[in-house]
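Note that one protein chain is taken out, while the other chains of the complex remain in position.
Per-chain residue numbering starts at 1, and chain names A, B, C and D are given in the order in which the chains are listed.
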Amino acid sequence: MSQSGKPTGLFKNLSAKIAAVPMVLTALVVFVGCSVWTIVYSFTNSRLLPSTKWVGLDQYERLWGTRRWLISIENLAIYGILMLILALVLGFLLAALIDQKIRFEDGFRTIFLYPYALSFIVTGLVWQWLLNPEFGIQHAVRSLGFETFTFDPLYNTNTVLYGVLIAGLWHTSGLVMCLMLAGLRGIDEDVWKATKIDGIPAWKTYLLVVIPMMRPVFITTLVLITSAIIKLYDLVIAQTGGGPGLASEVPAKFVFDMMFVSQNLAQGFAASSMMLVAVIVVIIPWAYLEFGGKKHG
Amino acid sequence: TDLEVTHWWTSGAEAAAIRVISEGFQKSGNTWVDGAIAGAGGVARPLITSRITGGDPMGATQFTHGQAMRELIEAGFMRDVTEVAEAQGWKDQIFPQSLLDSCTFEGKLYCVPSNIHSQQWLWLNNAVFTDNGLSVPQNWDEFVAAAPKLREMDIIPLAQGQQSWQKQLMFNVLMVSIGGPELFERVYAGRDADYAAGSDVAKVFKAAAEARDLMEGSNVQAWNEAANLMISGRAAGQIMGDWVQGEFTQAGMTAGEDFSCLPGLGVNEYITAAGDAFYFPKVDDPEIIAAQDVLAGVIVSPETQVEFTKAKGALPVRRDVELRDPTPCMEKGMAILKEGHIVESINTMVSPDTVGRVTDLMIEFFADPSFSPETAQAEFAEIIATAD
Amino acid sequence: MADVTANMQRPSPAHASGPKPRRAFSRNNIVIYGILVVLAVYYLLPFYVMLMTSLKGLPEIRMGSIFAPPMEITFEPWVKAWSTVCTGLNCDGLSRGFWNSIKITVPSVFFSIAVASVNGYALSMWRFKGANVFFTILIIGAFIPYQVMIYPIVILLREIGLYGDLGGLVLVHTIFGMPILTLLFRNYFSSVPEELFKAARVDGARFWTIYLKIMLPMAVPIFVVAVILQTTAIWNDFLFGVIFTRPDNYPMTVQLNNIVNSVTGVKEYNVNMAATLLSGVVPLTIYFLSGKLFVRGIAAGAVKG
Amino acid sequence: MQPSVSIQNLKLDFGSVSVLRDLNLDIGQGEFLVLLGSSGCGKSTLLNCIAGLLEPTEGSIHIKGQNVTWAEPSDRGIGMVFQSYALYPQMTVEGNLTFGLKNAKMPKDEIARRVARAAEVLQIEPLLKRQPAALSGGQRQRVAIGRALVRDVDVFLFDEPLSNLDAKLRADLRVEIKRLHQTLENTMIYVTHDQVEAMTLADRIAIMKGGVVMQLDTPSVIYNKPANKYVADFIGSPSMNFFDTRLANPQSPKVVIAGKDVSLSGYEFTRPGFSGDVWFGIRPEHIVTGEAADAAPTQFEVRAELVEPMGAETLVWSSLAGTSLRFRVDGQMPVADGDLIRVGFDPARASIFDKAEELRV
Partner (left out) sequence: MQPSVSIQNLKLDFGSVSVLRDLNLDIGQGEFLVLLGSSGCGKSTLLNCIAGLLEPTEGSIHIKGQNVTWAEPSDRGIGMVFQSYALYPQMTVEGNLTFGLKNAKMPKDEIARRVARAAEVLQIEPLLKRQPAALSGGQRQRVAIGRALVRDVDVFLFDEPLSNLDAKLRADLRVEIKRLHQTLENTMIYVTHDQVEAMTLADRIAIMKGGVVMQLDTPSVIYNKPANKYVADFIGSPSMNFFDTRLANPQSPKVVIAGKDVSLSGYEFTRPGFSGDVWFGIRPEHIVTGEAADAAPTQFEVRAELVEPMGAETLVWSSLAGTSLRFRVDGQMPVADGDLIRVGFDPARASIFDKAEELRV
């Protein structure tokens, strides 16, 4: 038996702290450090290489005067909201259907999940193809005799985002389904029984009882989908290249093009700083509530 | 020695061309490590700059000339090849002079031009016109006049891909060809914003608006898909650089007979003499430095130039090489070059940032029929006012 | 579960009166299966088109509908995509990239999961002061577009001399995999009874012993999930693969990009599709084989808040 | 009188496993029936069949004379209370109570009336606006009962409603449920594996094992005259002491325990005249000590091996004739390990089972 004194703060749980070093470094050096670096350089006149010629808020002024940036933000907002809602709805619908103790459950689940195994690049390419009026779905339907059938979302400024959405949903909703399915399976059987005895129809049970009970699942899902939405880039590149016109431009692409095509780093940094600020404003209060004060278990 | 060379020449003709260089290089006993990455703007450029600034430079890299590289040169990441140039007497052979000028920074030469590509061409599928009882236009105005008839026949007058650089190319071609080389240089090199807002430039925007109408229905992405529209007769013409010839040749069409080419859109026969160039990052290893020197020599050597330009369908950078089996179009180009009807490339006159802004404007303008030429011109003038 | 269904749908025995029980194909079931089948078509269509196109010859592609099955099946596009299609001067198709991808994916998956699982374990069992702050930063990090980070990370890697190394790429994957994976593991380990951890401490096990001997063997389901997610993400990664490696280490996605974006005359759609499928073979196989484990693993704790 | 719930030839298989086998049960109007049995014996399954949550493989279920074998759960006039409460976590208590009624489009004032009554009966008025998470276990269980109560049902089904609660609360709620039954006079079917609950609550108890009913009778008969050894052993804590012996029945029936003849003249035989190998069972609480032992018809001297003082009484573990013998003594009586104690019992209170079928003789 040792007769040691009270260990001081630093040495308490020493191993745990050592083990957490990678995480701490990542959090501080990469996520905080790099973000701060980016923000700092957004106040400079950096072009191809970072420079320290300060220009104050010029980059931001220019950014908010750039139509492409405004369009990008608007596009992301529309895409993001629709994607969130539709992915959750579709994912939940799929999960609910699969949870009906159906036959071939494994088969259906695999069919809905496999797109997630493919990259956004592949997803974008395939859907670009399918939505191509020359030989895609429109062509196929027309050759069946419906000569006036028109389905070319990618070639219309007003609908291109929905074309991207179709592909995005195709890719992501399977994962959402999996998460939802796990959530549904975690719900107490007795609650189902109780609603049956109360004579509640199934749709009402889902809406009023089950979904509210699946809060943690929805949160995990939200984190996953939202983080993917904000990073939306590859899909657009592969599917539309941002077009037609600027109709499917997104912020991540704006940042990338600014930094590497226009070789105006500072402008790209300014744009990414704005994205960062938006993320932080939305996430921090939520993350604090969700992860900050929580007790074990 | 192994020398890693990055480039974005991945298509068939381009790959054949780069093979010429690599074979020439390997004859010297060195090894060519190929670092091909498809997609110039989006992928290859960040990679190349990251590699160089990240301290893991390749041995040599393809890059478009112009201001793009300036900062890397200024920051001291790039090697100058002045010695090789002087030893091999490039000054006398390389033509036009502007090629070397754009590689020169503070009196030193930092890149090796490999070929010349010109952009200001209108390509026409002759059969489309003759089959419909039209004569093949000889200039832009005739082409525009023929358009309504083509439309009736359900033919897209002007093919065009949706990629952003094509929109920019289109606009600047119109600027050179419709507006004339002086206008072009006054706007970009002189950065004369007032002029850019004036009536001369307004003509260019009017032409652009016309072109926009002519392009309606051309729903393809890549330039070669657009070319394909034309080859297959669904479109009548295309404004594109000389590299598009390769597509016609591959489709078995003969210049002059099956297709026509109108440099400067048949209006102002001026072309840009810009092209690709190779750059050499600074390295410590003397063996690699030696290999870089060898490569520099190989690129401009007459033997390479003949084969290379043939494979790529480009014009050579030396005055002393004879084209082998040139097409009538290439001969036209060569003649214009020799006459000195050359304009500088936009890339050497303004920064990539400015090019990007012009591009964004053109993307919007060409995509949206309700975008009036007047508004576009006003915005364009603003970009020119703040261009750098 | 399947048994229950079978029983619940059993027709009523002869002697029972009253309203008839539900039958195997009640209206309900028709609706359910109807929706499922329609949706399945949406999900399968791209795969079907890719597969069919990759088995056709070029002339047939130009003529026919993309939905029509090949009149004449040819595996040539596959062979070409795998072994002869050129990118630049290298004409060995995707095969080279395949091994590179494996070389990149295996260590990256290993390290990113190793680090994230230790993080999750430390966060849930050994909560020390400030741990949650770092964790929150990580989670926010999950939302940061990669493009924002590329530039500073290039500088960072240059400073520590890992730029261009496979090690550097592994590090990058570890860093960017950390937020989501840590969340996953933290949630999972939080659902492990705390008493188990206490018992191990009483038994004299310290941080690493508990992790290796107790927690690791218990976390198999969540490891499966993590491996699947991470393998897919890393295998499909393009941006990091191209920026943080040299050409001789380019992963398959880079080659796929080269093949698909190479602009030559007529697009060889069949080869492109074959290449696309080939590049997806590994993640697809993983999903097909372990989809069940994936769902089970997620259910086992990934979704508990 | 027509039975309230009548179950005929009920069979239920899960795949190849028979969980209920040809089960028959009639439950009278207003009766409190407890289904008692060890874990996995099919109690919940039977209850779910009655509720309509599981469909039987064969057989029929009638409630109030109606064949409801295939009716919807909500159409059967039943209410059910679950072990895990199964409250809707995001609704207030009131929401939980009214959810079913609103869904049935009942008029508002009627809903309010019923909720008020249920809240009053269950004394949960102050909780109506709270969420289940803010309730204690006992309160939650009361709300769960309330949910059945407001539906004004004929039959209440309870599936181990108290087993998640601590002992004290369990005792209190047990009494409340009993009171509730006396107030409402509904039929109640109550599943438990706790025999104290069964004994105190039931009008009749059905002891189940492996999907069949072993005995169905009043608590007192089940306790005093268990029909078979399983029931005898299952009921009572600590459980009955069993001696392996032989019932000789030439003229007067007797058994031999630890060498002593024990006459069974006072024993009420179910199968008079039986003789053969038997289990002779006597409950620990029927073993007396001290003066009472001296007065008992049968007496032994045993050594206390382990003493468990439990407050009001003390449990003593000893052995007799190679069999462990448990009995209780008054909590005030000083007993220590190793003490020799005189015990006695009245064979009339014993239960005897033949060894072959383990049925009461």
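As a working rule, a contact is a pair of C-beta atoms (placed from the backbone, for glycine too) under 8 Å apart; a residue touches a chain by one contact, two chains touch by 3 or more.
Nothing here was measured: the structure is a model prediction, and the numbers come from that model.
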Which is it among D:Asp22, D:Glu125 or D:Asp166 that touches the chain not included here?
D:Asp166
Which of these touches the unseen chain: C:Ile61, C:Val85 or C:Ile214?
C:Ile214
Identify the residue among D:Ala116, D:Val175 or D:Ala295 that touches the chain left out of the display.
D:Val175
Among D:Met199, D:Val212 or D:Ala321, contact with the omitted chain is made only by D:Met199
In the full complex, chain C touches the hidden chain through residues 193, 195-196, 198-205, 209, 213-214, 217-218
At which residues does chain D meet the chain that is not included here?
38-39, 166-168, 171, 174-175, 178-179, 182, 193-196, 199-201, 219-220, 223, 235-239, 283, 285, 306, 308-312, 315, 317, 331, 337
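Here is the rule we use: only the chains that are shown with their structure count from here on.
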If you tally contacts for every chain pair, which pair is highest?
A-C
In whole angstrom, how far does the Cα centroid of chain B sit from the Cα centroid of chain C?
40
Centroid of chain B to centroid of chain D, CA atoms only: how many Å?
92
Where the centres are mean C-alpha positions, what is the separation of chain C from chain D, in Å?
53
In chain B, what residues contact two or more other chains?
46, 53
The positions of chain C in contact with two or more other chains are 4, 8, 150, 155, 257, 260
